[in-house]
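All protein chains but one are shown in place.
Residue numbering begins at 1 within each chain, and the chains themselves are lettered A and B in the order written.
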Amino acid sequence: MTSAYGDITRAGRRKLWLDAREEAAMPEDSDAYTRAGRRKLDMDLATIPGISQPDGDVLVLDDALWERVVVATRGLAAQCFQCGVCTAICPWGQVKSEPVLIRRLVREAQMGAPGWPEAVWLCTTCGRCEALCPRGVDIPEVILALRGLAWRDREEPQGFPTLLWNVYWDGNPYGRPPSQRSDWMKGLDLPDFSGDQEVLLYAGCTASYDPRIQKIARAVVQVLRAAGVEFGVLKDREPCCGDAVRNAGHADYADDIAAEGSKLFRELGVRTVVTVSPHCLDQFLHHFDMPPEFRALHYTQYLRELIASGRLRVEGELPLKVTFHDPCYLGRQNGDYDSPREVLASIPGVELLEMRHNREEALCCGGGGGRMWLETAANERFASVRVAEARETGAEIIGSACPHCVSCLEDSIPGDASIRVADVAEILAWALAKPARVEAGVAS
Amino acid sequence: MSEMHTIVCMKVVPMPEEVRVNQETMTLDRANARSIFNPPDMNALEMALQLKQAHGGSISVLSMGPPFFERYLRLALCMGADRAFLLSDRAFGGADTLGTSRTLAAAIEKIGRYELVLCGEESSDGATAQVPPGIAEWLGTPQVTYAIELEVDYWNRRLRARREIKGGHELLLAPLPAVVSVKTGVNEPRFLDWTLRPWAEGQDLVTVWSAEDLGVDLEEVGVKGSATIVGGVGQSASRERRREFITGAPEDEARQILERIGQYLSER
Partner (left out) sequence: MTSSLYGPADARGVWVFLEQEEGKLESVSLELLGKGRELADALDCPLTGLLVGYALGDSPARAVACGADEVLVVEHPDLQVYTTEPFTSVVHHLALERKPDVLLLGATPNGRDLAGRLAVRLRTGLTADCTGLTIDPERRLLSGEVVGFGGGIVATILCPEHRPQMATVRPGIFAQPEPDLKRKGEIRALPASLDAADFRVHVLERSVSEEPDLTRAGIVVAVGRGARGDLELAQRLAGLLDAEIGGTRVAADLGWIPRARQIGQTGVVTQPKLVICCGISGAIHFTVGIDKAECVVAINTDPEAPIFEHADYCVTDDMFAVLACLAEQIAGARAVTG
C-alpha cells in the first residue's frame, strides 16, 4: 500500500525503521530496534487503548491507526530514534512536577498509537525540542498533526471549539465584533491600503482588540511614520491570519483561512506586509500562497532594514537596561534573533543584557500553541520562570516583540518587582520622543 | 422500533453590533448586518448531537427565513445534523411569536414522526423565549424550558431533564415526544467537521418549503397570524462604552458614580 507519503504497509513500516536505523547508524543493541527492545516498547504501548491483542510474543499495532497517524504527521516522526532530548529540554519540565513525555508522544506518532493525553495540548510549539533534536524531527509539527487527529475524534480541549467559532463568525479568536477591528487606530488617521504604498501594515487580531497590545500597534505606526514609510492598513477588512486556529491543531480550517487571506492579499496587490506579531508572520511566510516577490516581515525586521539604509535614525538618548526575550515565532521558528536586538542597539543609551537562556535556547513565554486560550495553573507558567531570569540580569525592562509574550510576561511580573515589560516598538517610540543626545557628551 | 428523531429549531440572526435603526422609517436595518446562528440554538444543536452520539438516530434542523439561510443550515449539517428544512415564503414574514410558533409547529408535523424538538432558550434578536412553549402548545406536547441537562430514555419513551428555575434547578420526568428549550451556554458547540463538508453540499439535504407546501392557513402565519405590532423602535444608547471620566475628590467621584448608575440599583 502506498500513500502520498510513501509506503505505509507493515513491511514498508519495517523498511522505514531500517532506513532510519541506517541513517542514524544506530548500534545494533539500541533499545528501539532489538527484539527485546521492541517487545518492551510494544509492552509499553499495550497500555494504550486501541492497540490490538498480542500476536505471539510481539504486540502488533492496528494498521489502520498506523496509517492514519503516519499520514497525518506526514511521516515526520519517522526519524526519531527516541533519545529523549526533547523530553529533557521541554520547558514544562521546569514548571511541572511530572515531566511531559514528548519522546513518548513522538513514539506514539511513529507507531500509530491513538489516544490523546493532555500533553498533546500542553505543547506551546516553542520549538526548543526541535532545535536540539539530533535527528531534526519537526516535533511541534508532529504534535499539531496529532491535535488534528484529536479534533477528528472530538477530543479537543474545552475552549478550542469556541476559539474556532469566534474566528469563523467574527474573524478573530476573541469573538469581538468585526466592526470594531480598527478601533486601535482611532485618531491616527491611517490611510487605507491601496496597493500603491510600500507596505501593508498588518496589526493582527491581538493588536486590534487587546487594549494593551493596541499600544504596540500604535507604537509601530509612530516609528514607521518617523521613518517616513508610506504604508496602508486594511481596517475592518483585515483578515485573521489563522495562527490561533493552526496552533489549536485545526490545520484544515487554518489552510482555508490562509487560502482566503492569500486571495485577498493578491487582489490588493500586497508586495510587502509588515506584521506586529511574529505569529502572523509565520502564517504569511509558510502558509500563504503568494507570488515569489511577496515579502512578509516582522516589524523589527523591517525596522532593521530602515536603520541599515539610514531611513530611520534614533537620536534621542534613552538610558535603559533592557533584556530581550526572544519570541519563539521570530526566533526558533523563523531563525531571526538579530533584528530586534539590532533595533534595540540602535537606540543611544540602551544597554542590552542577555538572560541565561537566550536566542536558540530562549525559554518560551507559554502563550504559543494556542495556550493563550487555555488556562495554565499559576505555578506552572513559563513566564514566571522567564521573569525570574530577566530579573537576574539587573535589567529595568524586559523587551519583547510579540503580543503573546508581552501579555504572558506582564501577567507574571510579581507585585514587588520594579522590572517592566515593553515591546521593542514601544521602547523605540520612547526614544524617538526624547531629545537628541548632545554630541559633545559622547566619547568617540 | 425505529430510530430516535430530533428536530432542532435554529434561527439565523444579525450580529447585534451591526443592526441599526433607520431613523426615517423607524424600522430595523438588518440588510448590512452580517448574520450568525442564534447562539442559544447552537447549544440546542450540540445537545441534540450529544444525544445522537449516545442513542443513535437522526437530527433534522428546521429554520424559517429568507433563502440565504440555506448556507447556514449547511453549517448545521457540517456539525453533524442529517438533513435540514427551510421555511421560506414572504407570507411567513413579519411574524410575532404566535405566528412563528404556528408556522414551525406546522412544519414539524409535516416533517413527520419525532421524539424531541430542541430549541435555544431564546433568540438574541427578539429575546422573547416564547417560541418553544408556543410550539409545544400548537403540537400538544409537553414542554421543558431552560434545560441544563437532558437524558433520553428512548426505550420507555421519556426524558429526564434538569431545568433552571429561579434560584436553583429542578429535575423533570416527561414523556416523549416533547419540546425542550436549552439554556444558553450549557455546552460548547462543536466546530464544523471538515470531513463532512463535501457531503453537506448535497442538493437533497436541504428541503425548502413555502406556505403552500406546508398547507397552512395563510391567516395564521406571518403578519396576519400575529397578535402584536411594533409601535416603534429606537437605538438604545450606543453599544460603545461612554468612557466618561469622572474626577474630583473620592466622595465627589462616588456621588457622581451613584448618580449615573442609580438606574441599575433597585431597592432591595
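Here, contacts are C-beta pairs under 8 Å (C-beta built on N, C-alpha and C of every residue); 3 or more make two chains touch, one makes a residue touch a chain.
If you're wondering where the values come from, they're calculated on a predicted model, not measured in any experiment.
Within the full complex, the residue among A:Lys96, A:Arg152 or A:Arg212 touching the omitted chain is A:Arg212.
Seen across the whole complex, the unshown chain contacts chain B at 14, 16-17, 19, 21, 28, 96-99, 101-102, 124-134, 136-138, 142-146, 160, 163-175, 185, 219-220, 224-236, 239, 241-247, 250-251, 253-258, 260-261, 264-268. Where chain A meets the chain that is not shown, the touching residues are 159, 174-176, 206, 209-214, 372-375, 378, 407, 410-411, 415.
The working rule: only the chains that are shown with their structure count from here on.
Centres computed as Cα averages put chain A at a distance of 39 Å from chain B. By the touch criterion stated above, chain A contacts chain B in their complex at residues 151-152, 154, 156, 158-162, 164-165, 168-169, 177-180, 250, 252-253.
Those residues of chain B lying in contact with chain A across their complex are 15, 17-18, 34, 36, 42, 188-195.
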